[in-house]
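Before anything else, here's the structure in question.
Only a single protein chain was left out; the remaining protein chains are all shown in position.
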Amino acid sequence: MKHLKTLALGTAVALGVSLGGVTPQVAQAEDANYVPLLTYRTGPFAGSGIHIANGMADYLHMLNERDGGIGGVKLAIEECETGYNAQKGVECYEATKGKNALVYNPYSTGITLQLIPKASVDKIPVLSMGYGLSAAADGNTFPWVFNVPDTYWDGASVVIKYIGQQEGGLENLKGKKIGYIFLDAGYGREPIPLLEQLAEKHGFELLKYAVPGKEMQNQSSQWLNVRRDRPDYMIMWGWGAMNPTAIKEAVKIRYPMDKFIGVWWSAGEDDAAAGGAQAKGYKALNFSGVGMDFPALQDIKKLVVDAGKSPTDVESMGGTLYNRGVLNSVIIAEGIRAAQEKTGKKVITGEDMRIGLESLNLDEARLAEIGLAGFAHPMKVTCEDHSGSHPVFIQEWDGEKFVKVTDWIEPMTDTVRPLLEAAAKEYAEKNAPWPERTEPCAN
Amino acid sequence: MLYDIFVDPFVQMYQMPDFFLQVLWEGFVAGILYALIALGFVLIFKASGVFNFAQGIMVVFAGLTLVGLHENGVPAFVALGLTIVVMGVLAYGIERVVMRPLVNQPDIILLMATIGLTYFLIGFGEFIFGGEPKRMIAEELWLPTGSTAFEFGERGLVILQHIDIAAAVIAIIMVAALGIFFNKTRIGRALRAVADDHQAALSVGISLNQIWAIVWFAAGLVALATGIMWGARSDVSFALEIVAFKALPVLILGGFTSIPGAIIGGLIIGFGEKIGELYWGGLVGGGIESWLAYIIALIFLLFRPQGLFGEKIIERV
Partner (left out) sequence: MFYREAGQFKTSYQSDQAMFPILQDRIGMAVILAVAFIVVPLTANDFFLTSIMIPFLVFSLAAIGLNVLTGFCGQLSLGTGAFMGVGAYAAYKLTTIFPDVNVVLFVLISGFFSAGIGAIFGLPSLRIKGLYLAVTTLAAQFFLEWCFIRIPWLYNDNASGAIEVPKREMFGVIVSGAEATPLARYFVVLGITVFIAFLIANVLRGRIGRSWMMIRDMDIAAELMGIRPLQTKLMAFAVSSYICGVAGAMMVFFWLNAAEPSSYSINLSFQILFMVILGGLGSLSGAFLGAAFIWILPVMLKFIPSAIGLEIGAETVEHLTFMVVGGLIIFFLIVEPHGFARLWQIAKQKLRVWPFPY
């Protein structure tokens, strides 16, 4: 009998728990702009995700503390944990979209892909900053998706351009071997079409090394293959636990680190530090400033982090990924501001947000005004080009921190853009009937 | 096509012997590490018939505890000692809370309980230590971290990581120690008695509960060693947990109850996987490592269902 009672109690608690929360509280203040943040602080990608999540949340909280929000309206910020899992991401989306969500930042190419078709239906834009579907830069096909400031194809073309510079011209790439090691998911596969096209055009050989998501920490086979093939350069599209493991393995097989270039998501300090002293010379793309020498970041430190309102570790502030998160929130904030200006409303909707993002113009003067002079390359979104700015720089690991080693490098827009448009068209055809753009151009 | 399958790989092996040696070495190291995980499974299966799915997360948990303690300022060897204590408490807790009430339940229920335990430990571990990968404190534990390169011939090069050598040595010591423990000590004999027949063991005065706690503790120690070794190769993070699945085919090959079987099974899987991936994987696009081990085990099962060293299964109605 005692047995049964425990059981009944347990069931009752469980049921009560289940029923108690069937309707999620729509606790949305009328006079706030609601920004859901889809983040992941758990799971195999948490190592990268935590810094991004902190950066995103801290900047928005700082705006609330310092300026009382944007345009006098507070921001309601809510994080939803996705664990980099597409299912949970969609669940987060469904749970939060009803609260007048302004914009979604899925931080996972997989989740982005799921949200893209929903964006135009639910009238909430998707901001995939430097990830997601490259073709979405074509604003005519994807009016609701933004990937400022760069697409993966921009990034891949910059890497090839940089390798060309190192070799004394793109024509010298002929006969060279370039290895591409990537996370075997939507994310890592995204640049392949462009790399293949460039390989054909410039006559280098592209060797692909896929790292399955569940074997991220066990890459010895991939790197043994690298050792056998002896590629002249290695490009990496890694995320989460894949990055430090790859850098370690590269050190292990004594791959020349100065010929190993990662995408901007493989640019974390923790990643490079895992390789120890020998990882010196590892390079990565970047488009956001490194370090703490920006007034806005100091404000975050003073008003949010030091005030104990954030889980952020002060040490990690100013790191590549943290600053990347900040930049993401800067784009959101500037999008809201632009939307408020355009529509004259204070509390805006997803539709207004789309207009705001489409008329985003983050020039140098504006960057300086918000205390982030030189933090990023100026960005200007147009109705056709939803990825705004394009130039990227390359930073090098000096054993302790990343140092900027090149100036801003423009991607090969003439190659990328036609490919983007073709891909956008193909996407629309595959997903026929894809809705035509009906939204008027805001500019 | 036929040439690619049957001739070309062997030609490659012949032409680049240094690379072949390196592949063999990598296979050996991977095999040792798989074997270490499998060892934890075997210990618990032998004594209680429970297939402990949580062994993978115990590896992560042990590694995280060690690193987490060190990060909070505890000296490395003290942290190691404390981690051993933590694993002991965990073992006792599992025996008390999970295993004891589930005595005599069918296998599948026990298996599920360990999966539940896995979930619990994932949440608990992340709750305490956070989700980001952590660097293993190999140097602080006086483990060698360098590498030695043997160069010969024109471009011949074989690189041996010292940590891998250490892993192999530790694995061998561990197996030897376990062997002595099982065969020469009083508790070891009691363990074997329990493994053979629970009721008979009970009737001669062996405490099942005590034995199980000891076994889980031993498995926890194995997990700690595995966690250190895996962690030194790649960081300690929850992604490691998935590696534990690789222990299953290892166990199939070696038999669920045999300690030398776990080692040999691990080596077969390690060698097979690396050689398969590097010489044949390219033909189908690579990445066959993720399932090759299971297919090897599957084929093996069809011919010898009880494993290499397992006890013959006799069924009666």
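To keep things simple, chains are lettered A and B as they appear, and every chain counts its residues starting from 1.
As a working rule, a residue touches a chain if its C-beta (ideal position, glycine included) is under 8 Å from a C-beta of that chain, and two chains touch if they have at least 3 such contacts.
None of the values given here were measured: they were computed from a predicted structure.
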Touching residue (missing chain; options B:Val60, B:Val86 or B:Ile122): B:Ile122
Option from A:Asp58, A:Glu190 or A:Asp299 whose C-beta touches the chain left out: A:Glu190
Which residue of A:Gly55, A:Gly69, A:Gly110 or A:Gly388 touches the chain not shown here: A:Gly110
Touching residue (missing chain; options B:Asp4, B:Glu71, B:Asp107 or B:Asp196): B:Asp107
Residues in chain B touching the chain absent from view: 51, 97-98, 101-102, 105-109, 111-113, 115-124, 126-127, 131, 242, 245, 248-249, 252, 256, 284-288, 290-291, 294-295, 297-298, 301-302, 305, 315-317
Missing-partner contacts on chain A, residue numbers: 3-4, 6-7, 10-11, 14, 17-18, 20-25, 27, 39, 41-42, 46, 79-81, 83, 85-87, 90-91, 94-95, 98, 109-110, 113-114, 117-118, 120-121, 133-135, 184-186, 189-190, 192-193, 210, 212-214, 311, 423, 430-433
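We adopt the following convention: only the chains that are shown with their structure count from here on.
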Whole-Å gap separating chain A and chain B, where each centre is the average of the chain's CA atoms: 36
Contact footprint of chain A on chain B as seen in their complex: 16, 19, 22-23, 26, 29-30, 126, 130-133, 135, 147, 149, 159, 161, 230, 233-235, 237-240, 242-243, 273-274, 277-278, 281-282, 285-287, 289-290
Parts of chain A lying in touch with chain B, wherever the complex brings them together: 41-44, 46-47, 50, 184, 208-210, 212, 214-221, 224-225, 227-228, 240-241, 244-245, 248, 252-254, 270, 273-274
